[in-house]
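Before anything else, here's the structure in question.
Yeah, one chain of the complex is gone here, protein chain that is, but the others are all in their spots.
Letters A and B mark the chains as written, and numbering starts fresh at 1 in each.
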Amino acid sequence: MIKVSNLSYGYGRKYLVRDLNATFRRGEITAITGRSGIGKSTFLKSINRLHEVERSDFFREGRIEIETSTLSGDVSSIEPHILRRSVGYIFQSPIPLPMSVEKNVSFAMDVAGCTREGAVRDALQSAHLWAEVKDRLDEDASRLSLGQQQRLAIARVLVMESEIILFDEPTSSLDPNSTRMIEELMVELSKEKTILLVSHDMEQIGRVADDVIALEEVSSNIR
Amino acid sequence: MSGDRLLLHISRVVVVAITAIYLSILFHIIIKGIDAIVSLGVSDITPAIWGSLTLVLLSVTMAIPLGVSSAIYMELYGSPKIVEIFDISFEILASIPSIVIGLFGFATLIALHRYIPSFRASLLLASISLCILVLPYIVKATRLGFSETPSDHKAVAYSLGATKEDVLFRIMLPSARGQIKKGIFLAIARSAEDTAVIMLTGAVASYGFVDGLLSPFEALPFYIYYTSAVYSDPGELLSIYEAALILICLSAIFIRLSSGISRGGAK
Partner (left out) sequence: MRSFLTLSAIVTASIVVGIALFLLYFSLPLLEGSGLEKTIVGGGDGDLSYGVLPALVGTLWISLLSTLFALFISLFTSMGLESLSGKRYTRFVESFYEILSSIPTVVYAFLGIVLLLPHMRALFGGSGMSILSASIVLSLVISPTMILYFRESFSTVPREYRVVVYSLGGDEGSYIRRVLLPFRAKSLKVGTIMGFARASGDTMVSLMLAGNSLEIPISPLDGARTLTTHIALLFAEDFDSAEFRSIFVAGLILMSVTISIIVSIRKMGAKDVG
């Protein structure tokens, strides 16, 4: 579960969003919409603190609290790399790491130092990718098709058994078939997890989302 | 004939002339060098060859960890101001005339000799000084390699729970490996050919084979310098060509291997 209270954030001296309140629960897919540039991705990245890796002039006010079976508290009070094991992130364009398919999936485990037997296979199966890659585990991941790469990205996250997954426009660079596969995956995963989905595609939102939050223009946005 | 055409013709003449001059220089040395190797054998310069190899090995081996660590520090832990200071320092270090670096090594010798009498102008001192000479190449190459690492890969790694150190070892260093190798090759070429530094820190005209870190040594570039001033018979003159040819081949190979870095960034 994620609980957002009085959240305001932006870059430099400009607010992007003010006083956002929302709760995201397990078992639900909540879509985040808003016009381009309003900060939807930024919102996601402030939950797993990925913005810290990118720009140094980001600021945030208010609270973002998460609660999982292993963590609880405001995200700023948790070590970033530990936080990110529980909060997975799927990027807009699939970004395979320059390694084999297998190493891509096991990456999060390798980094955390806790490899489990068969975890790679389980994750790939849950991502509906196992059948297509089981003979290609040692191949470079960039040789997969875009749709496969995106499912690989999902498998990468699943291997950590994160209870929260953030999807940042996951299907915008995919063909309709792959899009459908990803959407099915999201719905399936949402049964046990908390899913947030940033999307421009209203029809997609209509198909998968249980709830929608629309980010609005800030009226006075200078700090 | 218009000025434009004149310019064109002059340039074409110059290209041909200059290339011809360089070509004949190169041929001269290759032919004489081969002649020397065939007729003299390499026994005269073998100690110098060994000396040079040992020198290069020691200095580059020291420079790699030092240079790569500094680049890592600058990339991951340094504040912008510190990085700027380091950048300027390495830039200066890279541009200082090599004789000044030799002078520094020599001065260190003077300073330390008082406290550690056994510390002499030696292989050790020369290696350390050469290490200082080539350090900037390694640092620059590593930094370049890091800057070429796709930021996407880093973002993904972080999002999967990697710490700074994880990203460094699993993403950045593997990605920078090619550039780092090129920097190392450049460092090898540079340390093999330098004369000024070793002249002040332990190279001698004849000593025989390297027999310890704290003893003087022979080296190819110094052999060339020294012998060309004092040669007394055609045989000795010929032996210089040998040394020169070997040195050219060494340098050319490693510079060739390292090229490709400086391809961008002109303007």
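Methods note: contacts are C-beta pairs under 8 Å (C-beta built on N, C-alpha and C of every residue); 3 or more make two chains touch, one makes a residue touch a chain.
As the structure is a computational prediction, the values presented were derived from the model and not from experiment.
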item	value
Chains shown that the absent chain touches, full complex	B
Touch with the omitted chain, as defined above, among B:Thr46, B:Thr61 or B:Ser89	B:Ser89
Which residue of B:Ile45, B:Val139 or B:Ile184 touches the chain not shown here	B:Val139
Residue of B:Val15, B:Leu57 or B:Leu213 touching the missing chain in the full complex	B:Val15
Residue numbers in chain B that touch the chain omitted from display	2-16, 18-19, 21-23, 25-26, 28-29, 65-67, 69-70, 72-74, 76-78, 85-86, 88-93, 95-104, 106-108, 110-111, 132, 135, 139-140, 165, 189, 192-196, 199-200, 221, 224-225, 228-229, 237, 240, 244, 247-248, 251-252, 254-256, 259, 261-263, 265-267
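One rule holds for everything that comes next: only the chains that are shown with their structure count from here on.
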item	value
Between chain A and chain B, centroid-to-centroid distance (C-alpha), Å	48
Chain B residues within the chain A interface of the complex	152-163, 166, 170-171, 174-175
Residue numbers on chain A that touch chain B, as the complex places them	48, 50, 53-54, 80-82, 84-85, 88-89, 91, 95, 97-98, 107-108, 110-112, 153, 156-157, 160
